[in-house]
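Of the protein chains in this complex, one is absent; all others appear in place.
== chain A ==
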Amino acid sequence: MVSALRVDALRDPTAALLQLFNESDGGRVENFPRLVSEHFSHIFRTLEAFQEIPTLDVRNPPNTFPDRGLVRFRAMVQDTSPSSEMYLATLGSGRCGGWGIEESRDDQDGLNYEDLRECTTLWAVNVPGESAWCADELDGPTNRQERPARPAPTDAYKPAMPHKYPHPTDQHVGVQVKIYDTDGSEPFKATDVVTFVGILTTEAFGSGLETPVDVPTLHMLFSRPHSESIVTRPFPAARQDRAGASGSTDKAIADSEASDPAKTREALIAWIADEALGGDRETAEWVLLTCVARVQSRNPPLFPPSVTLTRFPPPPPVPSTSTSQAAPLPTLSAVLSLLLPLSHTLPLSLASLNKDLCAPESRDEDLHSGALQLPAGTVLLVCEGGVREGQLFERGLLNVRVLQDVMSSQTLSYVFPFSQFAFPTDIGCIVLSEGTKSAFFKTDISAALNAGTDPASVAALYKPADSIKMPPPAQLAAFRDLVVGARFGKVQVTQEVSEYIQSDFVRERQQDKSMTSDDLIRRMTVAKLFALSHHKPDLTVDLWERTKVLDRQRLARLS
């Protein structure tokens, strides 16, 4: 029965919807949209069934779907400001209204204002910065998707409203989402990541004073929220207990690489260092620590530390013969996207700073996206390598400030006419700077990169993604488990350790007057991340001491 419903819903969702309306006497049901949402999420409740719904994404843009086809769209909510709309829930002939169902002319008789219902409209874009591996994991096998056969569209897809995507020049998909089950769930917030399942069609967008334009529109049947991590991994790693209990002397277990987080961690650091940082393991460790950081509390502010990798050489000059190629991105960018579900690289240049938006801005009541409108949990790699001498104008200054605000207070101000709204962000930042400190930003931690400056070493830092030496799949999976698991772990501090840290601070201050409370705060933050990266749920004295060693080494290299 259910599978029959499923087949029907996949083939013709509108008919399935109308059938539900007729069967349940939708015109009289208290809350039909609620029923729709429950009905369809029940049909597709199993993962297997869910994965049969074809995905709407960059590879399968809206023009590859038939009108009113069923799609699922994993998206970031970009703009919740479009006002709600009213629709006729029951058309004149007693048919089902809403979900973009067309009304024939004779339905107009007996327009009954009591049948008006409200639907919420929002704009959603495909998740910016989503890694390919993460997408594959969530999409499921492509051959399982019941994608309707359609002749390939002749012309390339041009996204509607590119200004509503954080990185407008990138290939992306943006659709208008209409939600009929308005009081069912928590209202969606900007930068939430949600999978919308619904009927894809085209409708007008724009409620302002401008003439509306037709855009792809998804009439939502039901939705699935995503946890902050998008993908989840256990913390501490499942086999950690065994490894910890038997101790490091137990060779049998220690041999199997993936079983021991410490080993995996070592291998991971080595891999990051070799592939992206010219073999500098210490810096790689700082990169790893940044990758496992997230906002733990807003009051008091426990934010992910922002890190500057100093002495990071600028990209090698692009040969003038290749006109098409822009300056290459550092290999670290590709490495991060192999490890993290969400990461984005922001190459800075004066031109882009002066021109592009970093913070979303509402112009003519249309919320334009900004480069920093990214879902929580994104790690942002900021490359200063492209910055040349020149003048930073108004917009540029503001952009720098906006990015600095994200780093230091994890809030992003959306600009609206006559008002600003600060939205919480959770974006870890790694700044790559050529000098001894970042030209624009004040970060919590600076770590000097120790890689050669000869052209060959520099080229290695910027080698293309396809020349990265990939670890064996099992190992890569272990890396991801480590990083993703650690991101959402929690670290406890026992009374003894906390007392140890206190007296340690007092002692050190007596020896070295330059030690301040800021140093203590930084060390505590790092120590927590250090414990997380080891998949240790407790901060021990040993970990604290090792953190201090790491921090001292870093400082020594800076001076």
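Here, a residue touches a chain if its C-beta (ideal position, glycine included) is under 8 Å from a C-beta of that chain, and two chains touch if they have at least 3 such contacts; residues count from 1.
We adopt the following convention: contacts and distances are computed from a predicted model.
Visitor: Which of "AP-2 complex subunit alpha", "Large ribosomal subunit protein mL44", "DNA replication licensing factor MCM4" or "Vacuolar protein sorting-associated protein" is the UniProt protein name of the chain not shown?
Guide: Options "AP-2 complex subunit alpha", "Large ribosomal subunit protein mL44", "DNA replication licensing factor MCM4" or "Vacuolar protein sorting-associated protein" considered; the missing chain's recorded name is "DNA replication licensing factor MCM4".
Visitor: Which of these touches the unseen chain: A:56, A:91 or A:383?
Guide: A:91
Visitor: Which listed residue (A:15, A:351, A:470 or A:521) would be found touching the missing chain in the intact complex?
Guide: Of the listed residues, the one touching the omitted chain is A:521.
Visitor: Considering the entire assembly, which residues of chain A contact the chain that has been omitted?
Guide: Residues 79-88, 91, 97-98, 100-105, 107-109, 111-114, 116-118, 187, 189-190, 192, 203-204, 207-209, 297, 299-300, 302, 362-365, 367, 394, 397-398, 400-401, 404, 409, 414, 416-419, 421, 423-424, 442, 490, 492-493, 498, 501-503, 505-506, 509-510, 513-514, 516-521, 524-525, 528, 539 of chain A touch the chain absent from view.
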